[in-house]
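Please find one structure pasted underneath; my questions will follow.
For this depiction, one protein chain was excluded, whereas all remaining protein chains were kept in their positions.
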Amino acid sequence: MKKPLVAVTLAAAAVPMLIGVAALPRPGDPTAPAHTHVAAHYIEAGARETGADNRVTAVLLNYRAFDTFGEVLVIFAALAAVIAVRSPATPGGRADDMPGPGPGLPISPVVAFIIRLTAPFIALFGAFVIFRGHVSPGGGFQGGVILGALLVLLSLVLGRGAERPLLAVPLARWLQAAAPLAFTGVGLLGLALTGALLGYPAEPERHALRELMMITLDVGIGIGGAMIILGLFLEMRGD
Amino acid sequence: MSQAFDLVMLALLIAMALAVARSKDLLAAAIIFSGYSLVMCLLWQHRGAPDVAMTEAAIGAGVTTILVLLAIGRTRRREK
Amino acid sequence: MSHWLPLAAFVPLVAGALTPAMARGRPGLARGWALAVTAFCTFATAALTRRVALEGPFSYAMGAWAAPLGIELRFDEFSAASLFICVIMLLVLVYSGPYVRRALPATRIDWYYSLLLINLGGMIGFVITGDLFNLFVFMELVAVSSYALVAVGGGRTAALAAFKYLVAGAVSSVLILFCIGVLHALTGSLNMADVARRLATVESRPPVLLALAGLTAGFLVKAGLFPVHVWLPDAHAIAPSPINAVSSALVVKLGIIGLLRIFPLFAAAGAVSLAPLFEALAWLGAISVLAGAFFALFQEDIKLMLAYSTISNIGYIVLGLGLAGELALTGAGVHILNHALIKATLFLAAGAMIHQSGHRTLHDLRGIGRAMPWTTLALLIGALSIVGLPPTAGFPGKWYIALGALESGRPGFAVVVLVGALIIFIYFARMLNAFYFRAPSHKEMLGVSEAPASMLGPVLLLGALCVLGGLLTHWPVALIAPAVGRLAGGE
Partner (left out) sequence: MDDLWGNIDYAAFVGLFCIGLYVVVAKQNLIKKLLGLNIMETAVFAFIVTSGMVDGGTAPIIGPGATGPFASPLPHALIVTGIVVAVSITALALSLIVEIYRQCGTLEADELKGAE
């Protein structure tokens, strides 16, 4: 773009935004509407209504679960998109003839040993982040990324390109859809129990079930997220 | 104290964003962007948003940077 | 509560995620699966549309969380667009079968259907949600799948066109998210009805104005209006033809529906008045009508010509919104639906020609009227509709908009409507001339045959709908009348 046009664009964005944000309620003001309306209810009644100490998890998996459902599909769509754009035009052929760190990237034996040694601990940490998401920071996405990083490392050590993938392709396709599947199961169970899609039973004697449903969602999100990150990595690397 | 910490963080963020804008070396720009994301994490952690900080550290600073590095590896490193 | 409402968005999205796992390289299975799911959505949205026609708008609380706490789905008269979305998607899927077999690498077909279903679910979700952030999430779902579908055919320029589209789309999305953040900071809520109520008592003017301007600008980029249209022609001309039909007929309309969703938020706000914004929209729309039609005149490539005509028609709709009277808004609403039918007809028919003959410019396609008489007929019906001649589907929308311009004492805008139609008539005449009256540029053109039945069928059906849409205009007009009344009365 030409320089004057850039300047005009930037000014057209910056000036109204600065004037607009200057008149917003001061950040941190406890009497601002952002704290007194819906948020106050989440903080005050969240534990009773959802059983989650971590209110962010309460919002993500209970109050606004439909957003989270959309979000897991966005990242699935990203994987589908990357595969659709990058997969070879002829069956069996590689789309790629460019130099780069392709499948043949050598891994030093020391690194491979360290990856194998630490893998169980990383997996444990990822699982911890997923399962503790409703009482401490973390949850499906964060744990899923940790597991995804682990899968990427393992695919460097154990997998060898398209011929020997880490997981069989049909299994991988199902696991990539783990999060939407978990939402389907939990959503329909909620429909049967409460009469609303993605509802949770509120009766005190069913708290265990409610917790199980939330953990199912988190595990589904974690597995699906990890598989999708592995898929994105492999596609970008050119496997 | 807290105010001063925030101001330093904000100044650092702007400096890093400008560095990304100016750098001709895409690899350097990607690494600086990763650092920018990490500073953002610290800021959010400080503002009572550990969940967001954790997500940004894992996804914004981690996954995004790795994907950008892979893409640079398959294309070219210098900006014209 | 009617569970059809959430399921209409939920089912295609889950089905889209399962498509690659289920189909595993069997394109027939993937297509059958996508067709079955879309048929389900068509029935669901038809039932919902019937209910809104009989009882008026209704809501569904996701997870049984009452409105400001949880996400509210709201099906109002404009949400009936979801029925059109499903019908057009159904026809596009039927058409895709033979098309993708030749046009796409075999390894991508599963993912093509997967992305189409996600696109469908995202569009349905977008038009039925009553929550601002949920709107953003569905918008991004549609966006990600659309960017990918533009590039799915491969080829030299497709990835570049998709990237351009992605940058424009992502910048506008970020702007929209920022404005949603501003509204949240002002009101503490994300539910649209609740935000509208609480904005009424907000006194500070600049942030409200910022949110209104930013959201409008963001959605106008998504709609591809004239000065911010630069991403549109390439993205809509280079992608595979069924995708052109989806993106030109449906996806750009989401920008307009986004505008229809946000204006009521500010209608009750004492801090801002919508009148200056509407004035600006009317002018922008008028410029877009003329500019789009003008650029279309100079295109040799038939798909590029259609892409520019989309810009012109989006201009008509925005002009109708900007005039803001009841007649003009009715015209805009009707034209949203009818232009979807027309553009789907045009792109699918043009796609069939390109698919069969391998040529895409008017010059190369000379004489195709004798080789593919039915497809050409459907294309010309579509072209007549886009000019806006009665009794076709393009007429009522433009007629109401022109009447609206006269009603509000702005005859200049009525002239713009007319001049736009006249310019479009010139390229209709060019097509007519090339297809029927010129000697073929290529000898083999006469040997070209009609497309297979599953491509020709949807094209002819859509051609017929273009006529029916013109004859049965009173149905959509009656359907959206209450919503138009609320919008016009709420100023």
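Each chain carries a letter (A, B and C) given by its place in the written order, and its residues are counted from 1.
Going forward, a residue touches a chain if its C-beta (ideal position, glycine included) is under 8 Å from a C-beta of that chain, and two chains touch if they have at least 3 such contacts.
For clarity, every value in this text was computed on a predicted model and none was experimentally measured.
Chemist: Which chains here touch the chain that is missing from view?
Modeler: A, B, C
Chemist: Sort through C:V94, C:V137 or C:L323 and give me the one touching the missing partner chain.
Modeler: C:V137
Chemist: Identify the residues of chain C touching the omitted chain, counting contacts across the whole complex.
Modeler: Contacting residues on chain C, toward the hidden partner: 133, 137, 140, 143-144, 147-148, 151, 156-157, 159-160, 162-163, 166-167, 170-171, 174, 177-178, 181, 184-185, 190.
Chemist: To test your reading of the contact rule: which positions on chain A touch the chain that is missing from view?
Modeler: Residues 1, 3, 6, 9-10, 13-14, 17-18, 21-24, 26-30, 32, 34-35, 38-39, 42-43, 46-47, 53-56, 58-60, 64, 67-68, 70-71, 74-75, 77-79, 81-82, 85-86, 95-98, 135-137, 139, 141, 232, 235-236 of chain A touch the chain absent from view.
Chemist: I need the residue numbers on chain B that touch the omitted chain, in ascending order.
Modeler: 6-7, 10, 13-14, 17-18, 20-21, 26, 29-30, 33, 36-37, 40, 43-44, 47-52, 55-56, 59-60, 63-64, 67-68, 70-72, 74-76, 79-80
Here, only the chains that are shown with their structure count from here on.
Chemist: Could you put a whole-Å number on the gap between the CA centroids of chain A and chain C?
Modeler: Result: the chain centres lie 30 Å from each other.
Chemist: From the mean C-alpha coordinate of chain B to that of chain C, what's the distance rounded to whole Å?
Modeler: Using C-alpha averages as centres, the distance is 37 Å.
Chemist: Determine the centre-to-centre distance between chain A and chain B, using the mean Cα coordinates as centres, and give it in whole Å.
Modeler: 19
Chemist: Going by the contact rule already set, what residues in chain A reach two or more other chains?
Modeler: If we look for residues of chain A contacting two or more partner chains, we find none.
Chemist: Can you pull out the residues of chain B that are in contact with at least two other chains?
Modeler: none
Chemist: Quick check on the complex: what are the chain A residues that touch chain B?
Modeler: The touching residues are 54, 56-57, 96, 98, 100-101, 137-139, 141-142, 145-146, 148-149, 229, 232-233, 236-238.
Chemist: Write out the stretch or stretches of chain C touching chain A in their complex.
Modeler: 1, 3, 6-7, 10, 13-14, 16-18, 20-21, 24, 60-65, 68-71, 105-108, 111-112, 114-115, 118, 121-122, 125, 133-134, 137-138, 140-141, 144-145, 147-149, 151-152, 154, 159, 162, 178, 182, 184-190, 198, 204-207, 209-211, 213-214
Chemist: Per the contact definition, I'd like the list of chain A residues that touch chain C in the complex.
Modeler: 16-17, 19-25, 32-39, 41-42, 62-67, 69-71, 73-74, 76-78, 80-85, 87-91, 170, 173-174, 176-177, 179-181, 183-184, 187, 190-191, 194-200
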